[in-house]
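Only one protein chain is missing; all other protein chains are in place.
After this line comes chain A, so read on.
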Amino acid sequence: RINSDGKPAAFQPPPKPVIIDKQKQREERRFLSPEFIPPRGRTDPLKYYIERKDMIQRRKVFNIPEFYVGHILAVTTADPYANGKVNRFVGICIQRGGKGLGATFVLRNVIEDQGVEMCYELYSPRIQAIEVLKLEKRLDDNLLYLRDALPEYSTFDMNMKPVSRLEHEEIPVNKLQVRMKPKPWSKRWERPKYNVKGIKFELPEKKMEEAQKWSQPWLEFDMLREYDTSKIEEKIWKEVSEELKK
């Protein structure tokens, strides 16, 4: 390169590349598994502290991925009675229950026109691998109504390939409205106490209004039922993320 003077120009270094630190971006999305949050009660927090240490110890050895209700998971467990000693089950997570080391999640699938649900313990040493096949949140916290929905909504191929997801921050929410089998159902899902948003009710208007008779609008203002977990979550999140980094 020659300047307007005729002398060679000074060396100009190329522009610095913009580094997008994906690690930082991921950490900004904090996800604390719900079983870490201690239930409301009068037990000594020491008990939960010791339990959390055991949970973190297990997580260091075995990776438990982040998943919500509505994800499609494949779980391989060690089974002494299966040929090959390994048992693989694919299903949609309908419910996550329990706190501490006894935390469970229930996977549902329909195999050969028969609905099967398996309840797994997250921290059980029999589990050998958990893969998330499809990341998808649903409108509800628990999808127990899938038992009364048409079986097409719970069928998933056993040899499903994992759907690749980019490292985005948002997990997509599937606003699917599920169609139900004809009544009677195992629970009266139209009643407001279940607060189900993911069903397409094809009931007559009269039934829907009749169901509203059982609504309890005073529940959300009940102060004795309040359990604010934001501060507890922050503390536990800091503790857990520090321990996991070691």
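Going forward, contacts are C-beta pairs under 8 Å (C-beta built on N, C-alpha and C of every residue); 3 or more make two chains touch, one makes a residue touch a chain; residues count from 1.
Criterion: contacts and distances are computed from a predicted model.
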item: The complex's invisible chain, by UniProt name, from "Succinate dehydrogenase cytochrome b560 subunit, mitochondrial", "NADH-ubiquinone oxidoreductase chain 4L", "General transcription factor IIH subunit 3" or "Large ribosomal subunit protein uL14m"; value: "Large ribosomal subunit protein uL14m"
item: Residue touching the undisplayed chain, where the options are A:S33, A:S124, A:N142 or A:T155; value: A:S124
item: Touch residues of chain A, complete complex, unshown partner; value: 77, 79, 81-82, 87, 89, 104, 111-121, 124, 126, 147-148, 181-182, 184-186
